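Only one protein chain is missing from this complex, and each of the others stays in its spot.
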Amino acid sequence: MSTKKSNTAGWNWFLQRATGVALVVLLGFHFAVEHFIVGAHHITAENTVERITYGVIEGDHVLGQISINMPAFLYQATAILLLAFSIYHGMYGVYNILMEQDGLKKYRAQLKYFFIVFSIVLFIQGILIFLAFFEPFWEIYDPR
Amino acid sequence: MATTQETQKTETPAAAEAETATLDVFRYIPEEDDKPHTETYEIETFEGMTVLDALIKIRDEQDPSLTVRHSCRMARCGSDALYINGTQRLACNTQVSELKQPIDVEPLPRFDVIRDLVVEMSEFYNRMESVEPWFQPDHEPETGDEYLQSPENRKNIDTVLDCIWCAACTSSCSPAASDSDFPGPAALAKAYRFYKDEREGEETRRRRLEMLENSHGIYRCHTQFNCTEVCPKNISPTEAIMEMSRDAIKEKLRFWR
Partner (left out) sequence: MSKERRVESYDRGRIEDLGRAKDWAIHKPGMWAFYLHRFTGLVLSFYLVMHLGVLGTGFWLGHEEYTVILQGLESLYIVRVLEIGLFAAFVFHALNGIRIVMFDMTVGLDIQEQLFYLSIALSFAIVLAGVPFFLL
(Lines give C-alpha, C1' and ligand atoms only; values in the text may rest on other atoms or scores of the structure.)
Protein backbone atom coordinates (compact mmCIF):
# COMPACT_ATOMS: atom_id res chain seq x y z
CA MET A 1 0.00 0.00 0.00
CA SER A 2 1.31 3.41 -0.79
CA THR A 3 1.91 5.89 2.00
CA LYS A 4 0.59 8.62 -0.29
CA LYS A 5 -1.95 10.59 1.64
CA SER A 6 -5.53 10.56 0.52
CA ASN A 7 -7.39 11.88 3.47
CA THR A 8 -10.61 12.32 1.51
CA ALA A 9 -11.22 8.58 1.75
CA GLY A 10 -11.97 8.85 5.45
CA TRP A 11 -14.25 11.85 5.03
CA ASN A 12 -16.14 10.27 2.14
CA TRP A 13 -16.55 7.12 4.15
CA PHE A 14 -17.82 9.11 7.11
CA LEU A 15 -20.25 11.06 4.94
CA GLN A 16 -21.50 7.78 3.51
CA ARG A 17 -22.44 6.66 7.04
CA ALA A 18 -23.84 10.05 8.04
CA THR A 19 -26.02 10.40 4.94
CA GLY A 20 -27.05 6.77 5.37
CA VAL A 21 -28.36 7.38 8.86
CA ALA A 22 -30.06 10.59 7.74
CA LEU A 23 -31.63 8.77 4.80
CA VAL A 24 -33.24 6.19 7.07
CA VAL A 25 -35.28 9.08 8.46
CA LEU A 26 -35.68 11.15 5.29
CA LEU A 27 -36.55 8.31 2.97
CA GLY A 28 -38.78 6.83 5.63
CA PHE A 29 -40.61 10.15 5.76
CA HIS A 30 -40.78 10.27 1.96
CA PHE A 31 -42.34 6.80 1.81
CA ALA A 32 -44.74 7.70 4.60
CA VAL A 33 -45.94 10.81 2.80
CA GLU A 34 -46.11 9.59 -0.79
CA HIS A 35 -47.19 6.01 -0.26
CA PHE A 36 -48.84 5.77 3.13
CA ILE A 37 -50.68 9.07 3.49
CA VAL A 38 -51.27 10.22 -0.07
CA GLY A 39 -50.96 6.92 -1.91
CA ALA A 40 -48.88 6.76 -5.06
CA HIS A 41 -51.88 6.55 -7.44
CA HIS A 42 -53.44 9.69 -5.95
CA ILE A 43 -50.39 11.81 -6.69
CA THR A 44 -51.13 14.65 -9.06
CA ALA A 45 -49.29 17.82 -9.98
CA GLU A 46 -51.79 19.81 -7.87
CA ASN A 47 -51.20 18.03 -4.59
CA THR A 48 -47.47 17.94 -5.26
CA VAL A 49 -47.56 21.73 -5.51
CA GLU A 50 -49.49 21.85 -2.24
CA ARG A 51 -46.83 19.81 -0.50
CA ILE A 52 -43.77 21.48 -1.94
CA THR A 53 -44.96 25.08 -1.93
CA TYR A 54 -47.13 25.11 1.20
CA GLY A 55 -46.08 22.02 3.18
CA VAL A 56 -49.67 20.76 3.21
CA ILE A 57 -49.77 16.96 3.17
CA GLU A 58 -53.28 15.80 2.35
CA GLY A 59 -54.39 12.29 1.63
CA ASP A 60 -57.28 9.87 1.67
CA HIS A 61 -55.69 6.45 1.49
CA VAL A 62 -55.69 3.33 3.66
CA LEU A 63 -55.30 5.42 6.81
CA GLY A 64 -58.35 7.51 5.91
CA GLN A 65 -58.62 11.26 5.59
CA ILE A 66 -55.38 12.86 6.75
CA SER A 67 -54.27 16.44 6.54
CA ILE A 68 -50.98 17.63 7.96
CA ASN A 69 -49.88 21.22 7.85
CA MET A 70 -46.12 21.39 8.00
CA PRO A 71 -44.11 24.61 7.94
CA ALA A 72 -43.35 24.97 4.24
CA PHE A 73 -39.63 25.47 4.74
CA LEU A 74 -39.41 22.27 6.78
CA TYR A 75 -40.98 20.18 4.06
CA GLN A 76 -38.79 21.87 1.48
CA ALA A 77 -35.72 21.17 3.59
CA THR A 78 -36.55 17.46 3.81
CA ALA A 79 -37.08 17.35 0.05
CA ILE A 80 -33.78 19.03 -0.80
CA LEU A 81 -31.82 17.08 1.79
CA LEU A 82 -33.37 13.84 0.60
CA LEU A 83 -32.31 14.73 -2.92
CA ALA A 84 -28.74 15.64 -2.00
CA PHE A 85 -28.16 12.79 0.43
CA SER A 86 -29.68 10.08 -1.71
CA ILE A 87 -27.60 11.15 -4.71
CA TYR A 88 -24.43 11.25 -2.65
CA HIS A 89 -25.11 7.97 -0.89
CA GLY A 90 -26.25 6.14 -4.01
CA MET A 91 -23.62 7.40 -6.39
CA TYR A 92 -20.73 7.09 -3.95
CA GLY A 93 -21.91 3.56 -3.21
CA VAL A 94 -21.96 2.52 -6.85
CA TYR A 95 -18.68 4.31 -7.49
CA ASN A 96 -17.10 2.36 -4.65
CA ILE A 97 -18.26 -0.96 -6.01
CA LEU A 98 -16.62 -0.10 -9.32
CA MET A 99 -13.46 1.20 -7.64
CA GLU A 100 -13.06 -2.17 -5.99
CA GLN A 101 -12.80 -4.03 -9.27
CA ASP A 102 -9.29 -4.72 -10.45
CA GLY A 103 -10.58 -4.93 -14.00
CA LEU A 104 -11.55 -1.25 -13.91
CA LYS A 105 -8.30 -0.13 -12.34
CA LYS A 106 -7.12 1.78 -15.41
CA TYR A 107 -10.36 3.80 -15.59
CA ARG A 108 -10.33 4.93 -11.97
CA ALA A 109 -9.70 8.59 -12.77
CA GLN A 110 -12.36 8.67 -15.50
CA LEU A 111 -14.86 6.90 -13.27
CA LYS A 112 -14.35 9.49 -10.60
CA TYR A 113 -15.08 12.38 -12.96
CA PHE A 114 -17.98 10.56 -14.56
CA PHE A 115 -19.64 10.06 -11.19
CA ILE A 116 -19.01 13.62 -10.09
CA VAL A 117 -20.53 15.01 -13.29
CA PHE A 118 -23.39 12.53 -13.25
CA SER A 119 -24.22 13.36 -9.63
CA ILE A 120 -24.30 17.06 -10.43
CA VAL A 121 -26.59 16.43 -13.39
CA LEU A 122 -28.90 14.38 -11.17
CA PHE A 123 -28.89 17.08 -8.54
CA ILE A 124 -29.77 19.78 -11.08
CA GLN A 125 -32.56 17.61 -12.45
CA GLY A 126 -33.85 17.18 -8.91
CA ILE A 127 -33.75 20.90 -8.23
CA LEU A 128 -35.64 21.54 -11.46
CA ILE A 129 -38.33 19.08 -10.39
CA PHE A 130 -38.51 20.88 -7.08
CA LEU A 131 -38.87 24.24 -8.83
CA ALA A 132 -41.57 22.87 -11.14
CA PHE A 133 -43.81 22.40 -8.11
CA PHE A 134 -42.68 25.52 -6.32
CA GLU A 135 -45.42 27.97 -7.22
CA PRO A 136 -43.57 31.33 -7.11
CA PHE A 137 -41.08 29.94 -9.60
CA TRP A 138 -43.54 28.04 -11.74
CA GLU A 139 -45.82 31.04 -12.21
CA ILE A 140 -42.99 32.90 -13.87
CA TYR A 141 -41.51 29.97 -15.74
CA ASP A 142 -44.47 27.82 -16.85
CA PRO A 143 -43.95 27.17 -20.57
CA ARG A 144 -47.71 27.48 -21.20
CA MET B 1 -29.36 -52.23 31.13
CA ALA B 2 -26.64 -49.75 31.83
CA THR B 3 -23.93 -52.20 30.89
CA THR B 4 -25.47 -53.00 27.51
CA GLN B 5 -25.73 -49.32 26.76
CA GLU B 6 -22.10 -48.85 27.69
CA THR B 7 -20.95 -51.66 25.47
CA GLN B 8 -23.01 -50.24 22.64
CA LYS B 9 -21.38 -46.89 23.15
CA THR B 10 -17.90 -48.29 23.01
CA GLU B 11 -18.83 -50.42 20.04
CA THR B 12 -19.99 -47.57 17.85
CA PRO B 13 -16.62 -45.83 17.53
CA ALA B 14 -14.98 -49.17 17.08
CA ALA B 15 -17.28 -49.81 14.16
CA ALA B 16 -16.57 -46.34 12.81
CA GLU B 17 -12.87 -47.05 12.85
CA ALA B 18 -13.15 -49.52 10.05
CA GLU B 19 -15.22 -47.04 8.07
CA THR B 20 -14.04 -45.46 4.90
CA ALA B 21 -14.07 -41.90 3.70
CA THR B 22 -14.44 -40.56 0.19
CA LEU B 23 -12.49 -37.52 -0.85
CA ASP B 24 -13.02 -35.49 -4.00
CA VAL B 25 -9.65 -33.91 -4.51
CA PHE B 26 -8.83 -31.09 -6.89
CA ARG B 27 -6.03 -32.17 -9.19
CA TYR B 28 -3.90 -30.11 -11.50
CA ILE B 29 -0.44 -31.04 -12.66
CA PRO B 30 0.82 -28.34 -15.02
CA GLU B 31 3.09 -30.72 -16.94
CA GLU B 32 0.28 -33.16 -17.66
CA ASP B 33 -3.07 -31.36 -17.49
CA ASP B 34 -4.42 -28.45 -19.45
CA LYS B 35 -7.25 -28.02 -17.01
CA PRO B 36 -7.87 -28.96 -13.40
CA HIS B 37 -10.06 -31.96 -12.70
CA THR B 38 -11.43 -33.74 -9.68
CA GLU B 39 -10.32 -37.16 -8.62
CA THR B 40 -12.14 -39.34 -6.13
CA TYR B 41 -10.26 -41.41 -3.57
CA GLU B 42 -11.57 -43.84 -1.03
CA ILE B 43 -9.57 -44.45 2.10
CA GLU B 44 -9.91 -46.26 5.39
CA THR B 45 -10.16 -43.87 8.29
CA PHE B 46 -8.85 -44.18 11.80
CA GLU B 47 -10.03 -42.41 14.91
CA GLY B 48 -8.89 -38.82 15.04
CA MET B 49 -7.95 -38.72 11.38
CA THR B 50 -7.55 -35.23 10.00
CA VAL B 51 -8.00 -34.23 6.38
CA LEU B 52 -4.25 -33.79 6.16
CA ASP B 53 -3.75 -37.34 7.43
CA ALA B 54 -6.17 -38.50 4.78
CA LEU B 55 -4.34 -36.66 2.03
CA ILE B 56 -1.00 -38.04 3.19
CA LYS B 57 -2.50 -41.50 3.26
CA ILE B 58 -3.74 -41.08 -0.29
CA ARG B 59 -0.29 -39.93 -1.34
CA ASP B 60 1.42 -42.81 0.41
CA GLU B 61 -0.90 -45.59 -0.65
CA GLN B 62 -2.72 -44.58 -3.80
CA ASP B 63 -1.28 -41.71 -5.78
CA PRO B 64 2.25 -40.48 -5.06
CA SER B 65 1.78 -37.57 -7.43
CA LEU B 66 -0.71 -35.80 -5.11
CA THR B 67 0.89 -32.60 -3.86
CA VAL B 68 -0.05 -30.85 -0.66
CA ARG B 69 1.88 -28.31 1.36
CA HIS B 70 2.26 -29.13 5.01
CA SER B 71 4.80 -29.07 7.76
CA CYS B 72 3.87 -28.96 11.42
CA ARG B 73 0.61 -30.98 11.28
CA MET B 74 -0.58 -29.19 14.39
CA ALA B 75 -2.08 -25.89 13.19
CA ARG B 76 1.05 -23.91 13.88
CA CYS B 77 2.78 -23.28 10.57
CA GLY B 78 -0.20 -22.29 8.45
CA SER B 79 0.97 -24.01 5.31
CA ASP B 80 -2.01 -26.28 4.69
CA ALA B 81 -5.00 -23.97 4.52
CA LEU B 82 -7.36 -25.60 2.03
CA TYR B 83 -10.89 -25.18 0.80
CA ILE B 84 -12.60 -28.12 2.44
CA ASN B 85 -16.32 -28.66 1.92
CA GLY B 86 -16.76 -25.05 0.87
CA THR B 87 -14.90 -23.42 3.74
CA GLN B 88 -11.32 -22.34 4.20
CA ARG B 89 -9.81 -24.53 6.90
CA LEU B 90 -6.51 -25.96 7.99
CA ALA B 91 -6.42 -29.54 6.78
CA CYS B 92 -4.44 -30.59 9.84
CA ASN B 93 -7.03 -29.02 12.12
CA THR B 94 -10.12 -30.59 10.55
CA GLN B 95 -11.42 -33.98 11.57
CA VAL B 96 -12.56 -36.25 8.77
CA SER B 97 -15.33 -37.58 11.00
CA GLU B 98 -16.86 -34.12 11.34
CA LEU B 99 -17.28 -33.58 7.62
CA LYS B 100 -20.05 -34.48 5.25
CA GLN B 101 -18.96 -37.00 2.66
CA PRO B 102 -17.70 -37.00 -0.01
CA ILE B 103 -15.22 -34.45 1.28
CA ASP B 104 -14.45 -31.75 -1.24
CA VAL B 105 -10.81 -30.76 -1.06
CA GLU B 106 -9.68 -27.81 -3.13
CA PRO B 107 -6.82 -25.33 -3.01
CA LEU B 108 -7.59 -21.92 -1.52
CA PRO B 109 -10.03 -20.00 -3.73
CA ARG B 110 -8.85 -16.76 -5.33
CA PHE B 111 -5.24 -17.88 -5.36
CA ASP B 112 -3.50 -19.21 -8.41
CA VAL B 113 -2.76 -22.91 -8.39
CA ILE B 114 0.79 -24.10 -8.83
CA ARG B 115 0.06 -27.77 -8.59
CA ASP B 116 -2.79 -29.78 -7.06
CA LEU B 117 -3.51 -28.24 -3.65
CA VAL B 118 -0.55 -25.89 -3.67
CA VAL B 119 -1.26 -22.23 -4.36
CA GLU B 120 0.93 -19.27 -5.25
CA MET B 121 1.31 -17.24 -2.07
CA SER B 122 3.70 -14.45 -3.08
CA GLU B 123 0.80 -12.07 -3.74
CA PHE B 124 -0.43 -12.72 -0.21
CA TYR B 125 3.02 -12.06 1.24
CA ASN B 126 3.21 -8.81 -0.72
CA ARG B 127 -0.05 -7.76 0.90
CA MET B 128 1.28 -8.66 4.31
CA GLU B 129 4.41 -6.63 3.66
CA SER B 130 2.43 -3.62 2.49
CA VAL B 131 1.32 -2.83 6.04
CA GLU B 132 4.92 -2.83 7.31
CA PRO B 133 4.56 -5.64 9.83
CA TRP B 134 7.69 -4.91 11.78
CA PHE B 135 8.42 -3.06 14.98
CA GLN B 136 9.19 0.62 14.38
CA PRO B 137 9.71 2.52 17.63
CA ASP B 138 10.14 6.28 17.31
CA HIS B 139 12.29 6.58 20.44
CA GLU B 140 15.04 4.82 22.36
CA PRO B 141 14.00 2.30 25.02
CA GLU B 142 13.36 3.97 28.39
CA THR B 143 15.08 1.30 30.44
CA GLY B 144 18.06 -0.71 29.28
CA ASP B 145 18.20 -2.27 25.84
CA GLU B 146 14.70 -3.67 25.72
CA TYR B 147 11.37 -2.12 24.89
CA LEU B 148 9.12 -3.27 27.69
CA GLN B 149 5.43 -3.70 27.08
CA SER B 150 2.90 -3.38 29.83
CA PRO B 151 0.73 -6.46 30.40
CA GLU B 152 -2.41 -4.37 29.84
CA ASN B 153 -1.16 -3.24 26.45
CA ARG B 154 -0.16 -6.74 25.54
CA LYS B 155 -3.72 -7.94 26.26
CA ASN B 156 -4.99 -5.91 23.29
CA ILE B 157 -3.01 -7.93 20.83
CA ASP B 158 -3.26 -11.35 22.44
CA THR B 159 -5.53 -12.76 19.75
CA VAL B 160 -4.08 -11.10 16.65
CA LEU B 161 -0.60 -12.28 17.65
CA ASP B 162 -1.73 -15.85 17.00
CA CYS B 163 -1.88 -15.28 13.25
CA ILE B 164 -0.04 -18.02 11.38
CA TRP B 165 -0.23 -16.43 7.91
CA CYS B 166 -2.28 -19.28 6.48
CA ALA B 167 -4.22 -16.92 4.16
CA ALA B 168 -7.57 -18.58 4.90
CA CYS B 169 -9.14 -15.21 5.73
CA THR B 170 -7.75 -13.37 2.74
CA SER B 171 -8.99 -16.18 0.55
CA SER B 172 -12.49 -15.84 1.98
CA CYS B 173 -12.72 -12.06 1.61
CA SER B 174 -14.37 -10.90 -1.60
CA PRO B 175 -13.18 -7.27 -1.47
CA ALA B 176 -9.63 -8.60 -1.10
CA ALA B 177 -10.20 -10.75 -4.17
CA SER B 178 -11.60 -8.03 -6.40
CA ASP B 179 -9.28 -5.23 -5.28
CA SER B 180 -5.59 -6.13 -5.27
CA ASP B 181 -4.75 -2.80 -3.60
CA PHE B 182 -6.71 -3.82 -0.52
CA PRO B 183 -4.34 -5.50 1.95
CA GLY B 184 -7.00 -7.93 3.07
CA PRO B 185 -7.97 -9.18 6.53
CA ALA B 186 -4.75 -10.95 7.45
CA ALA B 187 -2.58 -7.94 6.68
CA LEU B 188 -4.95 -5.57 8.45
CA ALA B 189 -5.05 -7.78 11.53
CA LYS B 190 -1.27 -7.71 11.41
CA ALA B 191 -1.37 -3.93 11.07
CA TYR B 192 -3.62 -3.84 14.11
CA ARG B 193 -1.04 -5.77 16.09
CA PHE B 194 1.46 -2.93 15.54
CA TYR B 195 -1.12 -0.18 15.65
CA LYS B 196 -2.07 -1.25 19.16
CA ASP B 197 1.52 -1.53 20.35
CA GLU B 198 2.18 1.43 22.63
CA ARG B 199 5.93 0.96 22.51
CA GLU B 200 6.08 2.32 19.00
CA GLY B 201 5.06 5.75 20.17
CA GLU B 202 2.30 8.14 19.20
CA GLU B 203 3.94 9.37 16.01
CA THR B 204 4.30 5.93 14.49
CA ARG B 205 0.75 5.11 15.48
CA ARG B 206 -0.50 8.13 13.58
CA ARG B 207 1.62 7.33 10.58
CA ARG B 208 0.35 3.77 10.53
CA LEU B 209 -3.23 4.93 10.71
CA GLU B 210 -2.68 7.40 7.89
CA MET B 211 -1.12 4.71 5.77
CA LEU B 212 -4.05 2.35 6.37
CA GLU B 213 -6.59 5.06 5.72
CA ASN B 214 -5.76 5.14 2.05
CA SER B 215 -8.80 4.81 -0.22
CA HIS B 216 -8.01 1.12 -0.73
CA GLY B 217 -7.24 0.51 2.91
CA ILE B 218 -9.41 -0.10 5.96
CA TYR B 219 -12.51 1.46 4.41
CA ARG B 220 -12.75 -1.40 1.91
CA CYS B 221 -13.92 -3.74 4.63
CA HIS B 222 -17.59 -4.55 4.11
CA THR B 223 -18.03 -6.52 7.33
CA GLN B 224 -18.68 -9.82 5.60
CA PHE B 225 -17.26 -11.56 8.66
CA ASN B 226 -15.97 -14.36 6.42
CA CYS B 227 -12.48 -13.85 7.76
CA THR B 228 -13.70 -14.10 11.34
CA GLU B 229 -15.64 -17.28 10.50
CA VAL B 230 -12.78 -19.11 8.85
CA CYS B 231 -9.83 -18.12 11.03
CA PRO B 232 -8.40 -21.32 12.53
CA LYS B 233 -6.92 -19.24 15.34
CA ASN B 234 -10.19 -17.50 16.26
CA ILE B 235 -8.87 -14.08 15.40
CA SER B 236 -11.46 -11.54 14.35
CA PRO B 237 -9.88 -9.35 11.67
CA THR B 238 -13.25 -7.64 11.20
CA GLU B 239 -13.15 -6.41 14.76
CA ALA B 240 -9.58 -5.16 14.34
CA ILE B 241 -10.43 -3.32 11.12
CA MET B 242 -13.55 -1.75 12.59
CA GLU B 243 -11.61 -0.53 15.58
CA MET B 244 -8.97 1.07 13.39
CA SER B 245 -11.46 2.77 11.11
CA ARG B 246 -13.40 4.02 14.12
CA ASP B 247 -10.19 5.48 15.54
CA ALA B 248 -9.31 7.05 12.21
CA ILE B 249 -12.67 8.79 11.98
CA LYS B 250 -12.54 9.86 15.61
CA GLU B 251 -9.19 11.46 14.93
CA LYS B 252 -10.58 13.34 11.95
CA LEU B 253 -13.55 14.65 13.88
CA ARG B 254 -11.32 15.75 16.71
CA PHE B 255 -9.07 17.60 14.30
CA TRP B 256 -12.10 19.27 12.78
CA ARG B 257 -13.46 20.54 16.09
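Read from first to last, the chains carry the letters A and B; within each, the first residue is number 1.
Throughout what follows, contacts are C-beta pairs under 8 Å (C-beta built on N, C-alpha and C of every residue); 3 or more make two chains touch, one makes a residue touch a chain.
Everything quoted here is computed from the prediction, not taken from an experiment.
The missing chain, though absent from the view, touches A, B when the full complex is examined. Checked against the full complex, the one of B:22, B:95, B:153 or B:174 touching the unshown chain is B:174. In the complete complex, the hidden chain is touched by one of A:56, A:80 or A:129, namely A:129. By the touch definition given at the top, chain B reaches the unshown chain through residues 28, 30, 36, 85-87, 109-114, 119-120, 122-123, 174, 177-178, 180, 222-226, 228-229, 236, 238-239, 242-243, 245-246, 249. Residues of chain A in contact with the chain left out of this view: 17, 20-21, 23-24, 27-28, 31, 35-36, 39-41, 43-46, 48-49, 61-62, 86-87, 90-91, 93-94, 97, 122, 125-126, 128-129, 131-133, 142-144.
Basically, only the chains that are shown with their structure count from here on.
Across the interface of their complex, chain B is touched by residues 1-11, 13-14, 99-102 of chain A.
The residues of chain B lying in touch with chain A in their complex are 130-131, 175, 178-183, 207, 210-217, 219-220, 245, 248-249, 252-253.
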